[in-house]
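With one protein chain removed, the remaining protein chains of the complex are shown where they sit.
Then we have subunit A:
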Amino acid sequence: MPSNKSVSDAPIVQFTNCRILRGHQLQREDLWVREGKILNPEKLFFDEKGSADVQVDCKDSIITPGFIDVQINGGFGVDFSLATDDFKSGIDLVSQKILSHGVTSFCPTLVTSPPSVYHQVLPQISVRNGGAHGAGILGAHLEGPFISKEKKGAHPEHCLRTFEAGAFQDLLATYGSLDCVRIVTLAPEMRRSSEVIRELTKRGICVSLGHSVANLSQAEEAVQHGATFITHLFNAMLPFHHRDPGIVGLLTSDKIPAGRRVFYGMISDGIHTNPAALRIAHRAHPKGLVLVTDAIAGMGLAPGRHTLGQQVVEIDGLNTYIAGTKTLSGSVATMDTCVRHFQEATGCSVETALEAASLHPAQLLGIERKKGTLNYDSDADFLILNDNLYVQATYIAGKEVWRQDASGM
């Protein structure tokens, strides 16, 4: 159809015959895209007198904002905590492969490592937009080394550190540079954590509580200083106790500053958290739930031994343990598997499950104006799903970057 667009000559694509996730609901609406952003068709019609150049029939599929994974340690044999010579191509490989899981933006995560690793690896991570080459990188997630010895989980003890001597300066010296860092996980009970949390928050870095033995008031104090996230709820923290709920108590705490929300990551692979616990967390604080994979290098590979930073881990089905132990270490679940499992385990609506992997992580990072929704003017990063929430196609900036082919690849 010829169109007369006064604002731009870029082609306009109209996705029809679909249900889109907008306004927390699946609505029967068309999705309009131009120049990599979601377009407002009403303004196009009345103000520009324009119409679509291309129409795509989605055959009654679901269109959802692309998934955002804020905790992923690697995959397909690549370990983000290993300072290899071809680190850059490793990150590129993972970012390309996760497109098929529906992830359009992610935070490459580094587990507790010696300073040399941070100094070598961090400069090689840059914030960049996604595209045909792979999912967009929002910045690194540094999980450790300022965490508790008692709750180190799979993190190597000899690399744990404190910042009681020089607070923020210690942290900066350990990491080298915070330029592309988006999230830092630390244990708030550590001395001088308040200063560190305040300083990180001032720099726009999201502070997450995890691998910690903090009690509830220590956790609340951390939130008051700026912490907004909890790393893999339930795992690597004190269990919920009715007289001291610990970090888990943040979900229903009344000491959260007004206007702020505490988010919490959940690995819903069916192993890290019992479905009943998942349901308890979800029902207590549904709007804060952020699905993460916490995937490790072995994700996407065959069972067997793989590395995770300084450790060796063993994969058997969906379970990953430190080799020779029963300590869980990361997961090999993919983001779309987590979404499906979450929906099944909680019986929640499709919209809720999809938002836990898109809207909520975007809100956590304060980028919901551009990512995580299908609102007008936001980035056109979206997925075409079938009714069982399997990804059929992935789009970044309005361009198809992955498609399920007939052989089911």
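In this text, a contact is a pair of C-beta atoms (placed from the backbone, for glycine too) under 8 Å apart; a residue touches a chain by one contact, two chains touch by 3 or more; residues count from 1.
The criterion applied here is as follows: contacts and distances are computed from a predicted model.
In the listed set "Proteasome assembly chaperone 2", "RNA polymerase III subunit F", "Glucosamine-6-phosphate isomerase" or "6-phosphofructo-2-kinase/fructose-2,6-biphosphatase 4a", the entry agreeing with the UniProt name of the missing subunit chain is "Glucosamine-6-phosphate isomerase".
Considering the whole complex, the residue from A:D9, A:E42, A:D57 or A:D316 that touches the absent chain is A:E42. Residues 1, 4, 30, 41-42, 44-46, 48-51 of subunit A touch the missing chain (whole complex, contact as defined above).
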